[in-house]
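Here we show just some of the chains, and they stay where they sit in the whole.
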Amino acid sequence: MKIGRVVGTVVSTINSPVFDNRKLLLCDLLGTDGRPTGGYTIAVDAVDAGAGEVVLILDEGTGARQIVQQRTAPIRAVIVGIVDEMVVDGALVVAPGM
Amino acid sequence: MKIGRVVGTVVSTINSPVFDNRKLLLCDLLGTDGRPTGGYTIAVDAVDAGAGEVVLILDEGTGARQIVQQRTAPIRAVIVGIVDEMVVDGALVVAPGM
Amino acid sequence: MKIGRVVGTVVSTINSPVFDNRKLLLCDLLGTDGRPTGGYTIAVDAVDAGAGEVVLILDEGTGARQIVQQRTAPIRAVIVGIVDEMVVDGALVVAPGM
């Protein structure tokens, strides 16, 4: 799993009920220092994440379909949680209000 | 999931019914700035995408086979939607007519 | 899926019937300009591809096992077709005789 920061949205007409009430969020992938690595992914939002929030991203199709409780869904990456706190080498890298 | 731009076609004689009425499209992968990253993928077209269009690409075998409604199909990447709009950091990166 | 060019063969004693009448081909991965990207993969040949030919490579275990029609097989990449033609930005990049 990776952490990312929500930086945008993608609107696309996709013929699959999994997208009916869910947003596709564009997330910059973050390194262990909390900074963007240059990579990104587009993930289905399963936790109502907002712009700028740091999130935990699962990038695996089977687990992604389990999260949205649909056996068939054309998805691979899903936001499974908002990161409340990340500590690296004893230092807070992500925390509320940072 | 990733976004890409359709830049070409691949013609190959493949012995699988999944390719009977579907094109194989060559897509440049795009970054969050809408520019090519240097990578590409070859995806089965499930939405009748045209040259130059920005598309949403799912690169996962199980979900890809679900989209084309075939249990067995030698595919991994599939175009699941045409991107109507992409907003990054509040700015439109992809929009109709861009 | 990716395109590659067959550049060699790998001979290995593997205890699995999937390899009984099939070759393991070493393929340089090609970019959208038809040139090697520096990466490679070793793929099971399902189409009787020859040295120098440009091929379509599926790199996904489940689809690979479906192509060779074996439920259990220690394979992940398989050559699913010979590329007859590839057009990028309106120009022929791969064609018969090139």
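Letters A, B and C name the chains as they come in the text, with residue numbers starting at 1 for each one.
In the analysis below, contacts are C-beta pairs under 8 Å (C-beta built on N, C-alpha and C of every residue); 3 or more make two chains touch, one makes a residue touch a chain.
All of these numbers come straight from a predicted model, not from anything done at the bench.
Taken as a whole, the complex in this structure file is built from 5 copies of one protein sequence, with 3 shown in place.
In this section, only the chains that are shown with their structure count from here on.
Look at where the CA atoms of chain A average out and do the same for chain B: the two points lie 21 Å apart. Chain A and chain C have centres, each the mean of its CA atoms, that are 33 Å apart. Chain A has no residue in contact with two or more other chains.
By the touch rule above, chain A contacts chain B in their complex via residues 7-16, 24, 26, 28, 40-43, 61-62, 65, 72-77.
For chain B in complex with chain A, the residues that touch the partner chain are 1-3, 31-32, 47, 56, 58-64, 66-67, 78, 80-89, 93.
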